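With one protein chain held back, the other chains of the complex are shown just where they sit.
Just so it is clear, A, B and C label the chains in written order, and each chain counts residues from 1 on its own.
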Amino acid sequence: MEVAIIGITGYAGTVLYELLTNHPQISQINLYAHNLTQSTPLGKITGQFSFGEQIVYPYDAQQIMENNDVVFFATPAGVTSKLAQPFLKQLFPVIDLSGDFRLNDPKQYEKWYQKPAANEDELKSAYYGLADLQNNDDQKYVANPGCYATSILLGLAPLVQNDLIQPDSILIDAKSGFSGAGKKLTTMNHFVNAHDNLQIYKPNQHKHIPEIMQKLKEWNQNVDYIQFMTTVVPMNRGIMSSIYVQIKPKIRFQNIQDAFKTCYQNSPFVFTTPNLPTVKEVVGTNECHLGFSYNPKTNYLLVDSVIDNMIKGAAGQAIQNLNQLFHFSITDGLKLTPTLP
Amino acid sequence: MEVAIIGITGYAGTVLYELLTNHPQISQINLYAHNLTQSTPLGKITGQFSFGEQIVYPYDAQQIMENNDVVFFATPAGVTSKLAQPFLKQLFPVIDLSGDFRLNDPKQYEKWYQKPAANEDELKSAYYGLADLQNNDDQKYVANPGCYATSILLGLAPLVQNDLIQPDSILIDAKSGFSGAGKKLTTMNHFVNAHDNLQIYKPNQHKHIPEIMQKLKEWNQNVDYIQFMTTVVPMNRGIMSSIYVQIKPKIRFQNIQDAFKTCYQNSPFVFTTPNLPTVKEVVGTNECHLGFSYNPKTNYLLVDSVIDNMIKGAAGQAIQNLNQLFHFSITDGLKLTPTLP
Amino acid sequence: MEVAIIGITGYAGTVLYELLTNHPQISQINLYAHNLTQSTPLGKITGQFSFGEQIVYPYDAQQIMENNDVVFFATPAGVTSKLAQPFLKQLFPVIDLSGDFRLNDPKQYEKWYQKPAANEDELKSAYYGLADLQNNDDQKYVANPGCYATSILLGLAPLVQNDLIQPDSILIDAKSGFSGAGKKLTTMNHFVNAHDNLQIYKPNQHKHIPEIMQKLKEWNQNVDYIQFMTTVVPMNRGIMSSIYVQIKPKIRFQNIQDAFKTCYQNSPFVFTTPNLPTVKEVVGTNECHLGFSYNPKTNYLLVDSVIDNMIKGAAGQAIQNLNQLFHFSITDGLKLTPTLP
Partner (left out) sequence: MEVAIIGITGYAGTVLYELLTNHPQISQINLYAHNLTQSTPLGKITGQFSFGEQIVYPYDAQQIMENNDVVFFATPAGVTSKLAQPFLKQLFPVIDLSGDFRLNDPKQYEKWYQKPAANEDELKSAYYGLADLQNNDDQKYVANPGCYATSILLGLAPLVQNDLIQPDSILIDAKSGFSGAGKKLTTMNHFVNAHDNLQIYKPNQHKHIPEIMQKLKEWNQNVDYIQFMTTVVPMNRGIMSSIYVQIKPKIRFQNIQDAFKTCYQNSPFVFTTPNLPTVKEVVGTNECHLGFSYNPKTNYLLVDSVIDNMIKGAAGQAIQNLNQLFHFSITDGLKLTPTLP
């Protein structure tokens, strides 16, 4: 099959391209840029692929659909809300790594993204592709989840779905490296400020909150809010979400372990571990590792959820969604090993 | 005055020595090592002070008291519980950076430190030197607080003392660099494992928990427990304690700000900041910066407390305690500026 | 085919295992440990593959040969010099990542490695597998080159083979991350010492010097010595060798570029770049990037040679040697992309 990527110059697009080059079902990757007026070699656009002589074509929805079997959008927020219509109309398969189609409610989108939303019907026709927890058989427009959202929802699903925790006790202290924030130069990511530093940012204001809430509420109506704090730490890749929840009376730790086991028994990517997992053991892979620490005194359960934000949190999950949509083996293109040492 | 340091080769001893060399009231620093049998130049013991020709003397309590006005112990746990008696007996001033005399209850010490405690009378005669919150006028044996404990107690004092929060709602997600764990070589601090990684360790098991609890309970009998998690991050110095608490009904954010203002109005080292402080702004100083983020939905208040673990969390606070004990100006030897850039 | 790995717990063994799991010609990887007395799950030996239930078998040369088509040794120096005999005798294919069979002269080995060498006939029957510069058709015992040696020999080959430089003008200032030095805990690789630091080590004393000299002399009898300095920098993977040479009279920069082009025109892994390459552009790949800066005033040519020490400098090149030995496609198992971002 042939696939199209829009947004190759961003980090997610780059990693997606890298992973797709090793996907056994893909014969060709075609690149397009929505701000290009004529075909240009990749090497002229970005120094990253310095030897890349592959051509980047100007964006043309009709041509993309003619020449490809699926299109990946790895574009910033606000792009696919404008460009998605022709694909939606023709039910052409789209895997959208941006946040534009993750929320069903256009008002929520506009509140959190501060941009015009796609219209409500379009939003509702999209499928939120949390690939380890569901199977997409027929829906064509896949909204690929955000990185924080993925790590948190995988850590909470068995607890919330099985009503094991106090619904309003969820507190998340998440830590991320700098690749999550993209290429844009900011004072925060200047090396001198980022190195040897810890910076809390967007307290209870991160864009991934509404997609997390939407899913939690779908699983359990009683969840009304979460506390969600994000700290950026001096590394490039990786997210550790420290998720704190109060467990319900009479629930025992064994019940919790069983719920996780059942939930992920068929997943080749989500593992519970005996120790509290570290970021390094998943960086380079499409895996999510989940570890636990229960404190009987405070009744707090810590779920330690770690992922590679660029793979499980973006490009890897996008490929899982591709594999589901086209009924490929779920590990096609995703047999990855951690970047160790 | 002349001062003695025991334990110059550890990180805290080194930083203490560095700071004391600039203390205006100190004419000479004498070094002693409790495992040395004859006088040895410092350079032979540690590569750190490669040009240090200063002599390190074998440990001899009597001589130390004769030649010095005060002694600093920067020794590992389990040393001063054995060596302190002669000093205690003669009411000779000791500033003890180890954990041996921080807890009043020998059983607690033995539970958390897994070592024999000093006897109960000795323990009770020691003074827990949380220097920004109290003034030591006459007590001679100062137990200098732990690094995590300092960052957390300074962040909680106004809230707990003034009964502004639900006493059992305290959850702390603390992050620290690697200097806090000392010089001992471990798999965890091998560069390849530490770099580009996040590692949760000692969940609800850190030795600083009992000294935090002892102080919180002294301030407010209703505090029964805390949730305390520690994550080590790839930097050398600095602690960020993200402290989450539920505020009591009818307490407004203004009340909280007022309580902090009142509490620290006379402290030259503790500041509340309009933004959430970063680690870098305090590293190199004896300061504690405190920032806030209140979420009305969850009723959680975040207190973001940052310190330099080697200075405010060890050597710097030890000098504050020295200044109090000898009625020096409180900023003597502590006019430090952040290590920026 | 089935392959054996001895030494899975070291960094090179780990990366080799990771890469081989994606090699299209390999149906099974069997693990053996030379210090094991009974079969043990990998997870019990190393925390790295925490979910690895793969069995590690005790070392048994005869069994290894019966059950595998080739064996990889990723063992420390001094092991294969003792274990290689049965394989050599039966002409069983071995790819040896250690330094034991790289030098032809046992005296040189003993001088630089401070260990007993294999005997001279054995050493001479080994093949130094600098895979981008030669093709191994029949020699069974492959000594896989060292990481520094690879980066330097690839940077010097066209210059030395074509007699373009003053043979005694070679000065190398090489920089490496910490993975090159292995897992052993040392004061040098304690995070606090390694981070924010630069450390020169083994000046003109690195073990890779004799294998570099052996090859250079084979290419050009006039090379008598090199200046070789190594500095360890705070990163995990990657080597940058800054190679300085004086070019011969009448040689123009164009001649040099032509020599490199000709030398590497058929290599899918070695590239010359218009800019001075950075370490990051090759980490995660089996590539060597070579850039140039010529200074007409000093007549110094800088060759900037960057590789991933664990891949091109160890496991990746070992797979190239496998591919050559078994006449597989040279890029089998090596279609890798840089770890960006």
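The rule is simple: contacts are C-beta pairs under 8 Å (C-beta built on N, C-alpha and C of every residue); 3 or more make two chains touch, one makes a residue touch a chain.
Since the model is a prediction, treat every value here as computed from it, not as a measurement.
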Field: Which residue of B:Lys89, B:Lys124 or B:Lys335 touches the chain not shown here
entry: B:Lys335
- prompt: Of the residues C:Asn136, C:Asn189 or C:Ser242, which one touches the chain left out of the display?
  reply: C:Ser242
Message: Looking at the full complex, which residue from C:Gln90, C:Thr262, C:Asn295 or C:Ser329 touches the chain that isn't shown here?
response: C:Asn295
Query: Which residues does subunit B use to touch the chain missing from this display?
result: 11, 14-15, 17-18, 21-22, 47-48, 50-51, 178-179, 183, 196, 236-237, 271, 273-275, 281, 284, 310, 335, 337-341
Message: Just checking the interface: what residues of subunit A touch the absent partner chain?
response: 11, 178-179, 183, 185-187, 189-192, 194-196, 234-236
Message: Give me the subunit C residues in contact with the hidden chain, please.
response: 168, 171, 173, 175, 177, 192-193, 195-201, 203-204, 224-227, 229, 231, 233-238, 240, 242, 244, 276, 278-280, 283, 293, 295, 297-298, 300, 302, 304, 306, 341
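In the analysis below, only the chains that are shown with their structure count from here on.
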Centroid-based (C-alpha) most distant chain relative to subunit A: B
- prompt: Considering subunit A as a copy of subunit C, what rotation angle in degrees (nearest 5) results from a C-alpha superposition of the former onto the latter?
  reply: 180
Query: Whole-Å distance, subunit B centre to subunit C centre, using C-alpha means?
result: 47
- prompt: When the C-alpha atoms of subunit A and subunit C are each averaged to a single point, how far apart are the two points in Å?
  reply: 36
- prompt: Once you find the CA centre of subunit A and the CA centre of subunit B, what distance in Å lies between them?
  reply: 40
Message: By the touch rule stated above, which residues of subunit A touch at least two different other chains?
response: 196, 236-237, 341
